[in-house]
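A protein chain is absent from this complex, but the other protein chains hold their places.
This part shows subunit A:
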Amino acid sequence: MNARRCADVIVVGAGIVGAACARALAQRGLEVQVLDDYRGGATAAGMGHLLVLDDNPAELALSAYSLQCWRDWAPRLPAGCAYRNNGTLWLAADAEELALAAAKQQRLSTHGLDCELLGAAALRAAEPALRADLHGALKVGGDGIVYAPNVVDWLLAHEHIRRCRAQVVELDGAAVRLADGRRLAAGAVVLATGIDAGALCPELPLTPKKGQLLITDRYPREIRHTLVELGYVKSAHQATGPSVACNIQPRPTGQLLIGSSRQFGSRDPGIDGTLLARMLKRAVHYVPGLATLNAIRCWSGLRAASPDGQPLLGPHPHRPGLWLALGHEGLGITTAPGSAELLAAQLCDERPPLPVAPFLPQRLLPEAADA
């Protein structure tokens, strides 16, 4: 069957990653067709915390580069995107964690990132709502927050981008088949369907890590920075079993967004009450005054995790014409701009702004696929 060539590139999935890729390609003059069936994904569920993570050099490079992109975008983002450069405080509960904070400061500083170690008194002055016995915190000044669903709309509002509601049911090199039977072709297809990529590309090693969040009613602003316990990193990388960590984010509305939890294997969108309670206990442990605030809603989302925790950005090694922008786990809102630049640079044969090797899909897809 003949496929109609509809654009230079088809991007499947209009989450933050697909939208950022479409934008990066359109800025290079390519005609981009974006397809999404509006089933919704992680972008609508995420916290929108823009933060540098430094568990390995690749993650640090990608997140730091992406944060620079966000700061460059900031003046142009519409108000609805709710971007704020409010900084992150990594909370140290004891001397051991304070040492961790100091080591983190070292790593981030060598990367030229703005960060400052706060002692107990300075921390209390910065965030009086925190419990009084904390040992200090590392303040990362360049971090921020954003409301990602509206960033998607902003990214896609470009003269070279067409957006269309359609469900892709099959991939075939640089062509796709839609649920209504139509086939569309292009010079390349970028797959950015988040955790649902497995339905189209079963060989991808992506697993869901479910997260639950809670938002409070509006209150007078008492918290300014995003507050994360240093234990978060441990929690985020735990390989099995559910985990929780304190993550409290002040929204520009005066609401507080409270996370975070990780659960393996579950695709059930329902709220796990026990895990929710444990997550909230962590938050109340750090900010005791939270206990009396009203929660208005909880929801959940799925992070798409790759085996090594890093995204897959680049050509599918065994399916010519198909490109992947997937597997962003819990950092895809942050790293969408950098991911898009890495993908677009490869697709357009440019010199990428960062080393791409740690992100190439072939690292996780060594064998020839049966597709």
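Simple rule for what comes next: contacts are C-beta pairs under 8 Å (C-beta built on N, C-alpha and C of every residue); 3 or more make two chains touch, one makes a residue touch a chain; residues count from 1.
Basically, contacts and distances are computed from a predicted model.
J.: Name the omitted chain as UniProt records it, choosing among "ATPase", "Phosphate transport system permease protein PstA", "NADPH-dependent 2,4-dienoyl-CoA reductase/sulfur reductase-like enzyme" or "FAD/NAD(P)-binding oxidoreductase".
T.: Matching "ATPase", "Phosphate transport system permease protein PstA", "NADPH-dependent 2,4-dienoyl-CoA reductase/sulfur reductase-like enzyme" or "FAD/NAD(P)-binding oxidoreductase" to the record, the invisible chain is "NADPH-dependent 2,4-dienoyl-CoA reductase/sulfur reductase-like enzyme".
J.: Looking at A:A120, A:L293 or A:L354, which residue reaches the missing chain?
T.: That would be A:L293, which touches the missing chain.
J.: Based on the whole complex, identify which of A:I145, A:L276, A:L313 or A:A336 touches the chain you can't see.
T.: Considering the complete complex, A:L276 is the one touching the chain left out.
J.: Please give every residue of subunit A in contact with the chain that is not shown.
T.: Contact residues on subunit A toward the absent chain are 38, 40, 44, 80, 149-150, 153, 165, 214-218, 231-232, 234-235, 238, 243-245, 258, 271, 273-274, 276-278, 280-285, 290-299.
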